[in-house]
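Rather than the whole complex, this shows some of its chains in their spots.
For reference, chains read A and B in written order, and residue numbers begin at 1 within each chain.
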Amino acid sequence: MSSHFDGWPHIIEAQQFSRDWLEQEFLPLTDEMEGIISARGCKMLEGKRMVSLFYQPSTRTRMSFEMAMDYLGGSVVFSTENAREFSSAKKGETLRDTFLVINRYRPDVIVIRYDKEIGAKFAAEVSRAPVLNAGDREPGQHPTQALLDLRTIFKRRGAIDGLRIAMVGDLVNGRTVRSLSYLLGKFNGVRIFYVSPPNTRMLGDVKEYLGRHGVEYTELTDLREVAELVDVIYQTRAQLECGTVLNKSDGYFVVDPPILDLMRKDTIVMHPLPRVDEITTDVDNDPRAVYLTDQVDSGLLTRMALLKMILAPGE
Amino acid sequence: MSSHFDGWPHIIEAQQFSRDWLEQEFLPLTDEMEGIISARGCKMLEGKRMVSLFYQPSTRTRMSFEMAMDYLGGSVVFSTENAREFSSAKKGETLRDTFLVINRYRPDVIVIRYDKEIGAKFAAEVSRAPVLNAGDREPGQHPTQALLDLRTIFKRRGAIDGLRIAMVGDLVNGRTVRSLSYLLGKFNGVRIFYVSPPNTRMLGDVKEYLGRHGVEYTELTDLREVAELVDVIYQTRAQLECGTVLNKSDGYFVVDPPILDLMRKDTIVMHPLPRVDEITTDVDNDPRAVYLTDQVDSGLLTRMALLKMILAPGE
C-alpha cells in the first residue's frame, strides 16, 4: 500500500493520496464500513488507543473521529478540544516536545487539529504513532474532509473524471476547498469554478498545482453564471473568526432558492459545515442538498476506513 | 408506556410525566437501580452510545449522567462541557443543524444542557435519538432534577399528596423550582410557599399551571414564617451569574441554625447544588439536611432509571 499512499502511515495533506489508492482501496472500504454501523459496532480495533488533540475546537470533526474509533471497537484514551488555550501549549511548549512525550505513552494513533501552521506535518516528523490531520492552518488543509467530499461526489455520480464543480465563498481561509482541489487534481477532465470576492480568491499554491495536473479553473464572482453548468456547488463557510465578510455588492455567493431554480436536477449542494447563512435554510430539504445527510455519513465512514487501514491493515 | 409519558422518547419538561408513570414506573425503578451500584455496575446497556453536549458547564449534572451510563454498561462516546464557547456554535450554527448532524452518527441517546432557550425541545423536534434535557433557560426547566427531587421527598415521606413545601430564593432564574412545581401539580393537596424577594418571584406560567391543577401557593418574603409549618424547605442558589443578589433587608432567605430551630424534626432541607452561602455550612451535619446525601444519591439513580427505560425498555 505504501506505494499508493505517500505519507504512510500519517495522513497529512490531500496530495499524498494516489488515484489508485482512492478508487481501489479507499472508496470500497468506506462502503464496507456501513455494515459495521448497521451492526452497531465491531471489535476490529479492540485494544487500540487513540489520542485526540484539538488545538482549535471542532465538535463535529472530533465527534466524527471519536465515534469512528468507537464503532470499530477502539478506545479514545485521551481527548481535549482546547489544547491551545488550556494545556502546556500556553506555557510555550513546542509541538515537537508534545509529540515526543505523547509517543512515549505508546498510543496507536494521534488525531490533531492545529490552529497556527502545518501542525500535522511537524508532528509526523517526530511521531512513531500515525498522525491524522483533522485540519490545520496557514494556508491549511483538511485531508479527511477532502476524502469524505470525494466519496460524497463519487456516490452520487459514479465517477470523478469530467466533474464540473463550483467552489464558493472564502477560498483563502477555507481549508476544505484547498484540500478538495488538490484531490481533484488526481483525476481527468475536472473543471473548477472558483466563485469568490476578489479579496478571498484561491491561493497560488493550489492554482499552480492544478496547472501542473491539467485541471482547468476559472475565477468569477457570481454563482448564477455557473449554477446551471456544474455538477456540484461546494459552498464554504464565511470564516467570521478570520474577519471575512461576504459583501453582496461584490457578487453572488449565497445558495438560495434562485440558485436552486438554476441548478440541474442532478447537481448537488455541498458544505463542510458549520453553515451560517451562506446557504439559506429553505434549501435544506431540497433532495439536491447533501450537506446535512450524505456528507455527514461519508465523514464517519471515511474516518472509519482510515482507522481500519492504519490500525488493522491485514484484516 | 407512551400513554403515561407524553414526550416519549424525549425528556424535555416536567409536565410530560403522568402521576401513574411517576408512581408505578419511575419510583420503583430507581430503587432497583441501587442494586446495580452495589454490584459495581452491569452490562444492561452494553453497546449503547451516549453523546453528552453541554452548552453551559455543570460538573455535577454531567458527571451524574455519564456515571449513570457507565454503571449500566453503556458508553459515553462524546462529551463536551463548553459546546457554546468552543464549538461550531460559536461559528453561528443553529442547534437544528447540530442535532441533524449528530443524529447521522447514530448515537442511542443525547444529553443536552442549553443556555439560551428551550434547547432540548428544539433539539427533540429533529432528533431521532432520544434527547434528555439536562437543564435549559428562559425561563428554563430541569426535568431530571425535578424527578430526583420528587424521589428524595417520596423516600422520606412515603407520599407526595398533602405536601407542604417552601421554595426559597431566586425563583425567576431557578429552573429546578420551576420544574419541581410543575411536577407537584400532578399530586393532590400540595401547598407551596414561594419565599423570595419581590423581584425574583415565581413566573406566571408556573402559577397559572398550578391554578389549573389545584395547587395552592402563597408568596412571602420571610422563611421564618413558614419554617415550622412545612415538610420541605427547598433552598435555591443565588444565580450570581444572572446578577441576582439576595438582600437581607428584603426578607429572610437563608437556611441557618435559627431556621433549623424552627423546623420540625421530620422536615428536610433540600438544595439542587452548587451551594454558595444561602445555606450556612453549620447546617450540613443536621440529619434533616439532605442536599449532600439523599438528593445526590437520587440524582444518580434517577438518571440510571431514565436511561434504562429509554434504552432497554423491555429488560
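Simple rule for what comes next: a contact is a pair of C-beta atoms (placed from the backbone, for glycine too) under 8 Å apart; a residue touches a chain by one contact, two chains touch by 3 or more.
As the structure is a prediction and not an experimental result, all values here were calculated from the model.
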item	value
Total identical subunits in the assembly as filed, 2 in place	3
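We take it that only the chains that are shown with their structure count from here on.
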item	value
Separation of mean Cα positions, chain B and chain A [Å, integer]	40
Chain A contact footprint on chain B (complex, rising order)	47, 49, 51, 53, 75, 77-78, 80, 82-83, 86-94, 97-98, 100-102, 104-107
Partner chain B, residues of chain A touching it in the complex	37, 40-41, 57-60, 62-64, 66-67, 70, 81-82, 237, 240-241, 273-277, 281, 292-293, 296-297, 300
